[in-house]
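Could you have a look at this structure, given as structure tokens, before my questions?
What you see is the complex with one protein chain gone and the rest in place.
Order as written gives the chain letters A, B and C; numbering starts at 1 within each chain.
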Amino acid sequence: MDKTIHAPAVAVSQIPDGATLMIGGFGGAGAPIELIHALIDHGAKDLTVINNNAGNGHVGLAALIEQKQVRKLICSFPRSADPVVFTEAYQAGEIELELVPQGTLAERIRAGGAGVPAFYTPTAYGTKLAEGKPQEEFEGRMYIRERWLKADFALIKGELGDPHGNLTYRMASRNFNPLMAMAATTTFAQVSRVVPLGGIDPEHVVTPGIFVSNVIEVADPAQEEELNRAKVVYP
Amino acid sequence: MDKTIHAPAVAVSQIPDGATLMIGGFGGAGAPIELIHALIDHGAKDLTVINNNAGNGHVGLAALIEQKQVRKLICSFPRSADPVVFTEAYQAGEIELELVPQGTLAERIRAGGAGVPAFYTPTAYGTKLAEGKPQEEFEGRMYIRERWLKADFALIKGELGDPHGNLTYRMASRNFNPLMAMAATTTFAQVSRVVPLGGIDPEHVVTPGIFVSNVIEVADPAQEEELNRAKVVYP
Amino acid sequence: MTDITDIKLSNAQIAWRAAQDIEDGAYVNLGIGFPELVARFQPEDRQAIFHSENGVLDFGPAPPEGEENWDCINAGKKAITIKPGTSFFHQADSFAMVRGGHLDLAILGAYEVAQSGDLANWSTGRGGVPAVGGAMDLVQSAKRVAVLTDHVTRKGQPKLVAECALPLTGVRCVTRLYTSLATVDIVGGHFVLREKIPTISLENLQLVTGAPLHTDGPVVDLICPEALA
Partner (left out) sequence: MTDITDIKLSNAQIAWRAAQDIEDGAYVNLGIGFPELVARFQPEDRQAIFHSENGVLDFGPAPPEGEENWDCINAGKKAITIKPGTSFFHQADSFAMVRGGHLDLAILGAYEVAQSGDLANWSTGRGGVPAVGGAMDLVQSAKRVAVLTDHVTRKGQPKLVAECALPLTGVRCVTRLYTSLATVDIVGGHFVLREKIPTISLENLQLVTGAPLHTDGPVVDLICPEALA
């Protein structure tokens, strides 16, 4: 079994129009820029994208939105230092937004990966974001019911990956990546380095290979923050 | 902040009669034998214990049951190579048993730690273990609703621990330990070695210290399997 | 009823037959006991990744006696080893793999399997201490659930039945049975016979089966290595 493939393009070419996509990262940390840019080159449209944010500047997720490939965004915080791309698309009514509190977003994704179709949370009880959701009291406190989130594909970014898909992450770039790997039918992981099987200590594996479909080595991956400081526009 | 304390006895002396206790381990792997034996010495009674199993031989959890300190056991698999202690207590009606499928037990404990009072699972749907539980259809499949599990205390076993309570685990002894650390009001972790702050790589921490109340160094901890092969009886 | 004790397959042969269906790259959980035998017969040109629900993926064989590390065990609490590719994780992640549908196959034993796919394998319904472990999680959520079993009980009663009499482990969950006489799929609430050992007639096989055996194509001869008999 060898899950490595050689280029981001080979992975994302499997993504059809209309697909639901989870894209890892919190802001730029852990954002799989090369996979996203390959997806822009590939051109799949009418996508539903699940990400914590809505992109920054004109690279990565912001560029995907700028290319009008995203029909709907599910996220918690669609603001950034340079949010012009999403803001304009949203205000022009070109993109649908489902706003989800960050912890609820994380838990819904985990639930999707863990086979839990619904769960109760105190978060957002009594607020606009709870409207229309079932609510119930447990042990004297009110909770709302939230549903799992799943996706057809996840695009994630790891640090090390082995041929079975075992992954580690670099520092705070872990964020949503391990959860999204669990919740998608097909998970593509770009990693800074592919190591031989056994190259990751069994106790240090963060995402076991069972959650990963393919591993793509992208040495020296781009960082969104640095691209934006250099005012890069993709494509 | 220094969460280390010097002896298991100091930790478990805080446990009152009637407490609900999570005890880590799957069989003997990850079972905090020294903490359990200190609890036997301490003598707290009328305990509700949550563990995957029901003890083996006459040490650890089996010994705690043999000393008649356990009123109720919540577990998934109360059989073992030498289950005589639990079996006799159960058949004599001296101990109450709540049987929970293993994955549901794990998820209920995680839910307790994660602030999720209830969730839906397909596990046990249509079986005796689903009786009396709410059931509901999601996307064409039937699920039952399960409730969180919490405890007053967790007794767990780690490999390395630092003064802030950050923990690692040895191989498959991880099992329920990180989950129970999350789900108890007070968590006591015995570890094979206390290392200075910074002695665990930030990316290799499995249980962040926020979930741990105290760390107790027990070098060369006893393994239930080896005690039983040597036919040890505690106390 | 036919005496089948002389012609039936051995457990090793049943396990061998099950192993032939495991695809390259499949993620597989083997139940404690009899199903664990399947790993021994994994075809060399196909690599399966075995999951143990206590929190290990892709583990190695048992260590030599005396070299056990009791922190490195499988769900049967037997000592295992690590190998390149092994990973450890906690119970909630382990059962996220199960419940989330990430396992391609779970192979378990059975007391009874109904034609609906209902499985009874955790409780004989009599006294004693009940114990369930991870079986209810596995059968409800693995993509395919296969059962290894003698075709009949020790008393000669069918284990493939119209409806389970014993407490259920899961409903409509079994997809394929490997028995000591046959390979049977469950399709649309029916037993569908795929293979049978050549030494039993279809009529006699039906006599030891508690519900109708359907066919929807040729019934293949079930031939297993004699060396495993």
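The criterion applied here is as follows: a residue touches a chain if its C-beta (ideal position, glycine included) is under 8 Å from a C-beta of that chain, and two chains touch if they have at least 3 such contacts.
Note that the structure is predicted; figures quoted are calculated from it, not measured.
Every shown chain touched by the omitted chain in the complete complex is listed here: A, B. Across A:F153, A:F176 or A:Y234, the residue that sits in touch with the chain not pictured is A:F176.
Of A:P83, A:G165 or A:G209, it is A:P83 that touches the chain left out of the display.
Only one residue in the set A:P8, A:G28, A:G57 or A:P202 touches the chain that does not appear here, and it is A:G28. As for the chain not pictured, it touches chain B at residues 1, 110, 112-116, 162, 164, 166, 182-183, 196-200, 202-203, 205, 208-211.
Interface residues of chain A facing the missing partner chain: 26-30, 52, 54, 76-81, 83, 86-87, 90-91, 97, 99-107, 109-110, 121-129, 169-179, 206, 223-226.
Definition applied: only the chains that are shown with their structure count from here on.
Taken chain by chain, the contacts link every pair, so each chain touches all the others. With chains reduced to the mean position of their C-alpha atoms, the one farthest from chain C is A.
One simple way to say how far apart two chains are is to compare their mean CA positions; for chain A and chain C this gives 37 Å.
Between the CA-based centres of chain A and chain B the separation comes to 34 Å, rounded to the whole angstrom. Here the spacing of chain B and chain C, counted between their Cα centres, is 30 Å.
Residue numbers of chain A whose C-beta contacts span two or more other chains: 114-116, 202-203.
Across the assembly, chain C contributes 82, 88-89, 92, 95, 98-99, 141 as residues in contact with two or more other chains.
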